[in-house]
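Removed from the display is one protein chain of the complex; every other protein chain stays in position.
Take a look at chain A:
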Amino acid sequence: MASNSNRSESQRIAQQRLRIIAGHLQKHKDDDSGIIATECKAEANKGTVPRKRQEIMKWNGWGYSDSKFLFNKKGQAEFTGKRYRLSGMVLPSLQDWFENTFGASVNHKSPATPALNASAVPPASLNEAFVEDLKATGIPFSHEAEDRVFRAHGHCLHEIFALREGKKFERVPDLVVWPICHNDVVKIVELACKHNVCLIPYGGGTSVTSALECPPEETRCIVSLDTSQMNRILWIDEKNLVAHVEAGIIGQDLERLLNESGYCTGHEPDSMEFSSLGGWVATRASGMKKNVYGNIEDLVIHIKVVTPRGVIEKSCQGPRMSTGPDIHHFILGSEGTLGVVTEVTMKIRPIPEYQKYGSVVFPNFEAGVACLREVAKQRCAPASIRLMDNEQFQFGHALKPQVSSIFTNFVEGLKKFYITKFKGFDPHQLVVATLLFEGDRERVLQHEKQVYDIAATFGGLAAGEDNGQRGYILTFVIAYLRDLGMDYYVVAESFETSVPWDRVLDLCRNVKERINRECKERGVQFQPLTSCRVTQTYDAGACVYFYFAFNYRGLADPVHTYEQVEHAAREEILANGGSLSHHHGVGKLRKEWMKDSISSVGVGMLKSVKDYVDPDNIFGNRNLL
């Protein structure tokens, strides 16, 4: 009893001191004193993402509220808003493609619940002492239902589907905090440890691995630590071509701000509009232009992470070190289980002088894969090279905007005639590789010729810049398209893997076949869409990305069916020599396979790191292990 009252006494004193310190800081708001304080507030929140994300983003779907696909009164698809190249355009072929591919109809709508039903959200169970201490720090926080729900999910199908259906939530964060700098995070983590509160770091919220889902069994107060307001570039070092950046910055802001100084990171994951630097580090992200710039692990020079044990960082910025196992690799891919990434020093490059898209059509997928393999062998891959299968090629075509001029129409027709009739490509077999070259003009042209020459030896025909560019647009709008599908009884999801070259074809074929069969066996009434593309090439293998969608009319529990099929597809991937994940991560969705993937000793190693760094499981999102 005595010790208890002692503790509360000391707590009281500590809180008072904190309040005093906070008071000092606030008092100096307008002064220049106090380095930490300055650092924190200076030019805070210039980023795209406001604290109230729901003001500009959909609460139950992908991306900006103003941008969405819809079928207008004439039944034609259009993309609303002004943000994208496709925005405001009419897509005349999309309806046909959609109806034919899925057996869906624009007359059969499955609309989403229009607004969040606050009663479906469990009340916040707050740790009062923690809240009290948090208030003293002056770090903004909220326990409004909208804020909490927004951070209770990523973008897995089941998560979005539940939001649209207005399902009751089992567990959502109880509190959301918005630190604006490293020191804020240090304070929050200290308080969390002190009050035994569970912290879940939240970056861009684009996870597709159930990584953001709150463990239902978590009884402590769950605090979502939203890093979005830590979004500044702290400095740029042009001598070493590195920039020191706060980890909450999202891809598009990072690129835009660097561009203002003539630089770029070149790291462009498909989610870069919304995903954050810290998130990239925590999941081992991969960018589409990794062939020139590298994946996130190649790009980071220095990482600062706040853990319950303190801050991890290296003492210098040497480009490579032999100092035992690289501690960065404990952090890269840790998925928020060890701490919060607060600041990152990463490589930057001058903006390339010249950029050129391109595309090559091949008579079939086999020829395309053989060509990509050869390109990888000769190590002459352009910044990006992707091979879309026939289904995706047709999908891409369905997204062609209305062409105003008769001439363009005519040219398109002529091209089609040349490829299918003159060259004898079967329109239901042919595939297209999309290319993106970067560098100085001369070198780009030379490089382009080299790649096209290789393609020609595999029967590939150059098919123009337009087709290439369209392929990349698809990757940015695909998530918006999923929302459209869900309006009409179609559920869709993507998943990825990496696989040695010699198994690429077998894996693609077997996984597609497995999906088709599982769908049939589980009573899916319509032929599913299964499509894949080879999105990255490496010396020893490739990254393969699958799209999978089906019309769920007639199914009692489409999400469950979907999950069973995806589970089977992942087993098929693993049985065919594919990895558990190339860049999406493990989260909670794929935990069950970790032991098989990295051996039980491997899991034990990761566990012991977790046990040391975070013995009380403060970072309790239960991802990975």
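Criterion: a residue touches a chain if its C-beta (ideal position, glycine included) is under 8 Å from a C-beta of that chain, and two chains touch if they have at least 3 such contacts; residues count from 1.
The working rule: contacts and distances are computed from a predicted model.
Trainee: Tell me the UniProt name of the left-out chain, picking from "aldehyde dehydrogenase (NAD(+))", "AP complex mu/sigma subunit domain-containing protein", "Ribosome biogenesis protein WDR12" or "Glyceronephosphate O-acyltransferase".
Mentor: "Glyceronephosphate O-acyltransferase"
Trainee: Check each of A:503, A:522, A:567 or A:595 against the chain that is not shown and name the one that touches it.
Mentor: A:503
Trainee: Of A:195, A:514, A:553 or A:622, which one is in contact with the hidden chain?
Mentor: Reading the full complex, the residue touching the unseen chain is A:514.
Trainee: Which positions on chain A touch the chain that was left off?
Mentor: Missing-chain contacts on chain A: residues 502-503, 506-507, 509-510, 513-514, 574-577, 596.
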